[in-house]
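Complex shown without one protein chain; remaining protein chains in place.
And now, chain A:
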Amino acid sequence: MAEAPKPSSSVKLVLLGEAAVGKSSLVLRFVNNDFQENKEPTIGAAFLTQKCNLPTRTIKFEIWDTAGQERFASLAPMYYRNAQAALVVYDITKPTSLVKARHWVAELQRQASPGIVIALVGNKLDLAGESQGASEEAEGEDGGDARKVSTEEAQSYAEEESLLFFETSAKTGHNVTEVFTAIANAIPETSLKSARGPGAAGNANRAGDEQRVNLSGPRDAGAKDGCAC
């Protein structure tokens, strides 16, 4: 492609939510466009990256999946420190998971960086009887409506707390990309300081774009050329 590369920035995103609401599945759908039925619980934690192309810039998500360790709540502070975005996930068939999600939102508002973009996501929409629009057929065997959390309840809570809000299905892929695109769009330009990659050069005069030191380059060759004396 001959087009000038767009500026590119990294955004640290953390996933929070009760066990088994589908956090890892959402990320897997977003990163690999894949879904695994009966996925094993995530051990420890996971780190994944994925790019999101916007018209004017590229956002590279660095995604931290907190996984089963919520039982000690000890990983969370490490994850959400410096995070620019958080995905707080609940299961629309499980009201207690929304309670847990509210807890995470409060925790983020208390502890995370000011200006963090928080998206509240109700997952497992495929289990809701009222399918998600005509284009997607509800699967026959899941026919019944297992929904226990109404869209209105979660939406009004999200509005109160100024959160982005989506209902998704990691299984069908419904709304998954939309969540990440909405987050990417909501990240304020000013907090995107650490542009890297080819796009950074085009913005050389904007403060902060040229500060990252690349350690993966040829260290020894560089040393020979650049050595001071």
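Here is the rule we use: contacts are C-beta pairs under 8 Å (C-beta built on N, C-alpha and C of every residue); 3 or more make two chains touch, one makes a residue touch a chain; residues count from 1.
To be clear about the criterion, contacts and distances are computed from a predicted model.
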item	value
Chain not present in the shown complex, as UniProt names it (candidates "Ribosome production factor 2 homolog", "Rab proteins geranylgeranyltransferase", "Geranylgeranyl transferase type-2 subunit beta" or "Centromere protein I")	"Rab proteins geranylgeranyltransferase"
Residue, one of A:Val11, A:Ile59, A:Leu98 or A:Ala112, that touches the chain absent here	A:Ala112
Chain not shown, touching residues in chain A	10, 31-32, 43-51, 60, 62, 64, 67-69, 71-75, 77-79, 81-82, 111-114, 193-194, 197-198, 207-208, 210-217, 219, 222-223, 225-229
